[in-house]
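Removed from the display is one protein chain of the complex; every other protein chain stays in position.
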Amino acid sequence: MLILQQLINGLMLGGLYVMVAVAFTLIIGMLNFLNFTIPALFMVAAMMMWATMTGNLPFGNETLLGVFGEANLWVAGVLIAIIVVSLASLVIERFTYRYMKAKYGDATEHALPLVSSLGFLIAFEHTVISAWGSDPLTVVSPFGDATFKIGSLLFSYPQVISLVLSLGIVFTLNYIIRRTKLGRALRSIAERPETATLMGVDVLRIVPIVYVITGLLCAISGVLFTINYTTVDAYIGDTVATVAIAGMVLGGLGNVWGAVIGGLMVGIIEVFSIYIVGADFVKVPIWGLLLIILIFKPTGLFGHSAIGKGKF
Amino acid sequence: MSGYLESQLIILCLSIIYAYGIFLPAASGQLNLGAAGFITLGAYASGWFNLSDGLGVSMPLSVVMAMLFTGAISFAIAFPILRTRGVYMVLATFAFAEVVSGLTINMEFLGAAAGMPVDDHAAVEIVVIAAIGVTLFSFYFMSTRLGLALRSIHDDESVSVLFGVNVRLAKVAAFTVGGMLMGLGGAMYGHHYNYIEAQAFNVLLSIYILLYVLLGGTQTAWGPLVGAIFFTVVPELIRNLAIEIGSDWLADSRFIFFGAFIVLMMVIRPEGVVTRTMQDRVASALAGRRKDTGEAE
Partner (left out) sequence: MSDNVLNITGIQKNFGGLKVIDDVSMDVRRGSRTALIGPNGAGKTTVFNLLTGVYPIDQGSIVLDGMEISQIPSQDRVIHGMSRSFQNIRLMPHLSTIENVMLGQHARARSLGNLMFPLGMLSKNKWRQEAEDALHNAGIGSYPGEVVANLPYGVQKRIEVVRALVSRPKLLLLDEPAAGLNEVETRQLQELLEQVSQSGVTILVVEHDMHFVRNLCDHVVVLNFGQKIFEGTPEEVHQNPAVLEAYLGREDSQPAKETSDAS
């Protein structure tokens, strides 16, 4: 029974990882680079949520309190997180895609967007530290500690809702990719970027949309993190969101379904690791597993091997 | 030398040593985002070899042993990791550093979360000499045919193969020697501060070092030197300026500018500050002025 409870907890955590893993996998699949701004955006969204709910925004706190009321400040938090992250995504798009020019196609040139994303990560992290310091910050969950039981298994409402929401968003995303015109455009960019334009895809309009979609995934995940775990700090991008990378690799780079399964699996592995070897040691099984997968089966469980070959 | 200047010099020297460790594989196109892992190995290894409760060997010997130890591990993981490519390699090195971090924080004989004290002290002069030695070595290394092969691999791996370059071995060599240099850096850290904190070497350090190298330029051996100097000196200059003019905001924001600078560099001058062309033109200009003939070579 205890095992089953851990499994449940793992799935809940995995639900958060799923969205971040999908964000990573979308950018890798379509634009061929490892986007380190994703952990940063996750953290920014979580911090925006905290700041809104605790009245720590640089301005407008009273207005929001007046409009939403204390009990519903979390709604404002969600909106603000989404707006901030979307705007940031558009800026990031310009400097990791639109303004980049490849000259020789040699080995490190493809790392340019990766490096740029690291620059953004540093800038965002330090902006947050400048504003609110680097210590952990807490927020009171708007939903209290609502839990329910099925048999002897404990579920918390916020976590279940997060899981359902995560999966729902990803299913919708997947539907969009498979069944809509936008999705077709996305897939043609992913498969053959050079000819996508020839096929009538307005790449310069579509790519920002991809960035915003991945930004939204990070934003929602970050907001859910704040609600569920109630403690945030400037480093949760590094400590929490980067673990989702393992989920992406497990599922196979560029594979959205793979990222879903990978994200859930990583959540479960993490919870079980903490249970078995303690929280201090948890880095080793997760990153060790990632290292082994990368060496022996880099395509992951379901993935494509073409992506990442000689490219970033 | 004042205490402040001396502490800055140490940080600069360590950064230079770490940077060259990342530079050697980067020159052939292998991006290592796991510097912290190799530095950690070197620091703890030398510390423990030297510790009277450990192996108890003298400092010079413990440092050399630490370098060999780090080199051996680099060599062992180089083969599997270098089978990965591009983004996979970045991730694999990143994962490696996280595994090292997770393991060392739990090893009791290394002090676990309390960190590890280190017996013998390495004075400033030793650290500076180590940094100079590493720099000279790296210039030498890149001037050899192996260095030429690495730079060819960076530009065009398939053609390099066709002219007989053993790409696999060259990359492993660069990765291994780079690992040894980082091990040396870690050992210097441990012996100078005489204490290794549990999470002294983290993800941010790995990121920063890789950034120094890429922003300095991977085409010549000047790049990591310029990168390390620029990025350890400039933030300090800004911080001092901020204190002078009494602006707290400026002091706190220097890393925000650092991040923004990186983003701009990638768009404006992605090859880094020091390029091959720049090195050659400077060298030609200097040579021309010395010869003082108006004739181009």
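We call the chains A and B, going by the order they appear; numbering starts again at 1 in every chain.
Note that a residue touches a chain if its C-beta (ideal position, glycine included) is under 8 Å from a C-beta of that chain, and two chains touch if they have at least 3 such contacts.
This structure is a prediction, so every number in the text was calculated from the model and none was measured.
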Of the residues B:Gln30, B:Ser152 or B:Thr176, which one touches the chain left out of the display? B:Ser152
Quick one: which of B:Ala36, B:Met142, B:Leu181 or B:Leu214 touches the chain that's been left out? B:Met142
Per the touch rule stated above, chain B touches the missing chain via residues 139-140, 142-149, 151-152, 154-156, 158-167, 219, 275-277, 280-281, 283-284, 297
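The rule is simple: only the chains that are shown with their structure count from here on.
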With chain centres taken as the means of their Cα atoms, state the distance from chain A to chain B in Å. 30
Using the touch definition from the top, list the residues of chain B that touch chain A in their complex. 26, 28-31, 80-81, 83-88, 90-92, 95-96, 98-99, 101-103, 105-106, 113, 153-157, 203-204, 207, 210-211, 214, 218, 249, 252-253, 255-256, 258-267, 270
In their shared complex, at which residues does chain A touch chain B? 28, 32-34, 95, 99-100, 104, 106-116, 118-127, 129-130, 238, 242, 245-246, 249, 253, 280-284, 286-288, 290-291, 294-296, 298, 308-312
